[in-house]
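Just below is one structure, and these are the notes that go with it.
As you look at this complex, bear in mind that one protein chain is not there, while each of the others sits in place.
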């Protein structure tokens, strides 16, 4: 299945792009997507413990299942205001 | 001596004027001025325990001495804001 | 520096003056005329002041707040005369490097203003009555 990844702030800068596309086996979970991303972009690893994640705009966990066409957002610690 | 009296809010309404002029014997104190005012305007008596007083714009007490030309202000409980 | 005005309070210049490079927080509080009080319908408020003493007291308040809360900027403006429903009778603007003191200072200034400044408020009711608001004896 195909997953659209959106990257923000530090995550975006470490990857060098606001978007990425992943091809994952059916049955993959959020954690699998992150592991694959870290293989391609090792600079993300350091950030991983601090990332929040969202599937299609809703907060998600590493154990949540992904489905084809999902948008996965990588959300570093927030600092609005 | 002559004292100019300024009256505000309830005090003004009870007297029916924002200003009054008193003639007092030399050596008179603020309390003497109030006593004279109450004789002329008995409606002030009820207000007296709640009044703050000022001589020439500075808060004063009943025991403070008056001098010719002083401005005595009668200040009911305040409610700004 | 504090002001008294008989016209509607214009907040735009107050906010412009509060924009400070060294600050991260601006707080503007407006006290406005509410259309009801203790179950009675209010048509308008009417304010009166000992203007000289009120201005002096407001400026003392500003100075105390500036020191106590380390304000970079503080201005209090109080309107006098008739203040229609939903219009502001008082504006307090403060600027601070961090936000917590901005809230604390605004609140403190309003609390103290109601105790210390010779200004009086009369409520005019829809039922035809009018009453001076029970206030605080000036100390």
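When the chains are written out, they are named A, B and C in that same order, and each has its own residue count from 1.
We take it that a contact is a pair of C-beta atoms (placed from the backbone, for glycine too) under 8 Å apart; a residue touches a chain by one contact, two chains touch by 3 or more.
All figures in this text were calculated on a predicted structure; none of them were measured in a lab.
Asker: What chains on display are touched by the one that is not shown?
Answerer: Contacts of the unshown chain, counting the full complex: A, C.
Asker: What residue numbers in chain A mark contact with the hidden partner chain?
Answerer: 6, 8-10, 12, 50-52, 54, 57, 59, 73, 75-81
Asker: Pick out the residues on chain C that sit against the missing chain.
Answerer: Per the touch rule, chain C residues meeting the hidden chain are 11-12, 15, 19-36, 85-88, 97, 99-100, 102-103, 106-107, 110.
Note that only the chains that are shown with their structure count from here on.
Asker: CA centre of chain B versus CA centre of chain C: separation in Å?
Answerer: For chain B versus chain C, the centre distance works out to 27 Å.
Asker: Go ahead and note the Å separation of the Cα centroids belonging to chain A and chain C.
Answerer: 50
Asker: So which bits of chain C are touching at least two other chains?
Answerer: none
Asker: For chain B, jot down the residues that touch at least 2 other chains.
Answerer: Residues: none.
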